[in-house]
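The structure that follows is given in the form of structure tokens.
Note that one protein chain of the assembly has been removed; the remaining protein chains are unaltered in position.
In order of appearance the chains are A and B, and numbering begins at 1 in each one.
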Amino acid sequence: MIWVVADTQAPTEGALGAARLLAAASGRGAPVSLILTGADPAGAAKGYLRSTGRIYLLAHRLLADASVDTRACAVARFLKDKETSFIVVPGTPDGGVLAPLLSVALGLPCVTNVTGLEFKDGSMLAQRPLLGGKLTETVAVDGRAVMTIAPRSFKETFDSGRDAETTRMDAELAQTDARVRVSGRAGQDHALDITEADVIVSGGRGMAAGPNFKLLEELAALTGGEVAASRGAVDSGWMPQSRQVGQTGKTVSPAVYIACGISGAPQHIAGMRLSETVVAINKDPDAPIFREADLGVVADLFEAVPLIIEEIRRIRNDREV
Amino acid sequence: MDIIVCVTSVPDAASRIEIDSTGLGIKAAFPSILNPFDEIALEEAVRLAEAHGGSVTVVHAGAEGGEEPLRKCLAQGADEAVYVKDPALLGADGLATARVLAKAIQTMPHDVILCGRAATGAAAGSTGPYLAALLGIPIIPSIRKLKILSNGRDAEAECEAQAGGLSVECGLSAVFTATKGLAEPRYPSMQSIMKARKKAIRYLDLNALGIAPASLSTPGIKRERLSRRSNARSCVMLKGGVETQAKEAARFLDEKIGAGGGR
Partner (left out) sequence: MTERYDCIVVGAGPAGAAAAFTLAKAGLDVVVFERGEYPGAKNMFGGILYSTVLNRLMPGFWADAPVERHVVKRRYSFVSNDSEAAFDIRLDAFNRPPFNNSFTTLRARFDRWFAAKAEEAGALVVTGAVVDDLIIKDGAVAGVRVRMEGGEVFADVVIIAEGANSLLAEKAGLKPKPDSANMSLGVKEIISLPKGVIDDRFGLEDAEGAAVEFFGEALGPGVPGGGFIYTNQESLSVGIACPISALKEKGIKPNGLIDGFKRHPAVSRLIRGGATEEYLAHIIPEGGYNAMPELVTGGALLAGDCAGFVNPSLYKEGSNLAMASGVMAAETVMEAKSRGDFSKKTLEGYVKRLEESFVLKDLRRYKDAPDVLRSTTGLFKDYPEAVMEMLTRHFTISEESKADAHKELKRILKGRVSLLRLAGDVLRLRKFVR
């Protein structure tokens, strides 16, 4: 049996996509089961009804707004006596903690941040980036494992054509199992996790001031993207920490990364190297960011970005006409 | 209060990575630095010890090269450094390293265990959760605030979560992983550097911890190969005035993003 543990805060599509691949390759058409946790996860299950064959709702009042420590405890107990070949977890911040916890609790090996799967001669090979994407590691997995799936990987759309069979179970938890209790949420930046964004418009020190990021927000809105920032911009207080791309921030791999006024320090490159396409806008033609870009605009971003916005609008208008 | 900080070194973002002749290992000699998240964890540990009394012990496990990060930690305020140094740890994976660290930590008193949210360059960040699971204590990941309550047995923390922050509370001992914002690493003073020079690193090996080297490999997974990212980019630099360049860039973006873009 292949299990997917849904994230309570982030999309689980990638993990489901990877699980379906694993199921198809196993030959026996091993079913994919999705586990949702919560006080009453039925509502959350609605979005996944046609994504999988079977859904388990793991319910307990202690799982309402639970810490990852408590969720791991509940999921591990639920799976302890179940037949498991793979446990697939989205590679979100929570998933990255949940997976190693499950791995130790269930005695399974763990492979994190998987971006690709290959099946050869009955064995499974998982690919994962190492060292800020400078290397790719291929890991041979023999049999069972816990896996986290890198953001934006395996995200194809899927419709099973019928609603999943849903089973509600009471999670086996005692008050003492809630070792880490959530007492509140202190969120000011409630954005989508930028690692999931298809387009990222990122600003650096060249943005000169916080309010100037409005310009990037406009371009992001137009391209269906999210705004991010370099360490320089975050340390200057122009953007929240959660939107920092780089060595001490997030590692992103969007379809398109637009770097505005970012010089391209190695620490920044380490966070965006795996982007599919990179467009860089910088005044300085010698800026190292151009070495990691596919298209370079050598211009003042405050002139170039508004013109680009205007031009994209014009192109789209012309197409509609 | 006894505070343990687990540290490791990571390649500098600018450093060149070389694969060894077996194709399965990364050459160890590249320039490396103390993992920036571990440095934050250490700073928080030193501050806790300053505020509540107690001592900070840094622990590292590896085959070679651990002296440098440990010395740095001593200069930045750690009281003691423990180095589990064993040739069998060359190429050890995250779980194996965590098992060795956990064994070493079990030999010492520990109320708070801190480590970096992840080793930079590796998106994984498994060490903290592995340690917690192996030691059977709670994990509080990606904290940006930590407060030890006056009873000395409980802690409150603020974690970075998907949607903003999360306030949590737990009993000690526990594992906390540090993220940016928790503490700004201090610059060591000349005195602390001189003092650090006089502190000795305490060495342990697998034998001393009762770990059989053969037990370190994780059954069921094996590194098959390492490869270098092949698609080095070659940038097309647009020519002409800003209007011309903007037009070209807009066309390029529109093509790449497609009509699906825009909300």
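Rule of thumb we're sticking to: a residue touches a chain if its C-beta (ideal position, glycine included) is under 8 Å from a C-beta of that chain, and two chains touch if they have at least 3 such contacts.
These numbers were taken from a predicted model, which means no experiment stands behind them.
Participant: The complex has one chain that is not drawn here; which of the drawn chains does it touch?
Facilitator: Counting the whole assembly, the omitted chain is in touch with A, B.
Participant: Quick one: which of B:Asp2, B:Glu18 or B:Glu156 touches the chain that's been left out?
Facilitator: Spelled out, the listed residue whose C-beta touches the missing chain is B:Glu18.
Participant: If the hidden chain were put back, which residues of subunit B would touch it?
Facilitator: Residues in contact with the chain left out: 12, 14-19, 21, 29-31, 33, 68, 187-191, 193-194, 197, 228-230, 232.
Participant: Need a quick check: the contact residues on subunit A for the chain that isn't drawn.
Facilitator: Touching the chain left out of view, subunit A contributes residues 285-286, 288, 291.
The criterion applied here is as follows: only the chains that are shown with their structure count from here on.
Participant: Quick one: report the Å distance separating subunit A from subunit B, using the average Cα coordinate of each chain.
Facilitator: The answer is 20 Å.
Participant: Any idea which subunit A residues touch subunit B in the complex?
Facilitator: 7, 9-10, 67-69, 91-94, 96-101, 103-105, 108-113, 125, 129-145, 150, 179-190, 193, 198-199, 221-225, 241-242, 244, 247-249, 251, 255-256, 258, 265-267, 269-270, 273-274, 277-281, 285, 290-300, 303-304, 307-308, 310-312, 314-316, 319
Participant: Report the residues of subunit B in contact with subunit A in the complex, numbered from low to high.
Facilitator: 11-14, 17, 19, 26, 36-37, 94-95, 118, 120-126, 128-130, 132-134, 137-142, 144, 156, 158, 160-171, 174, 180-181, 218-229, 233, 235-238, 242-243, 245-254, 256-257, 259-263
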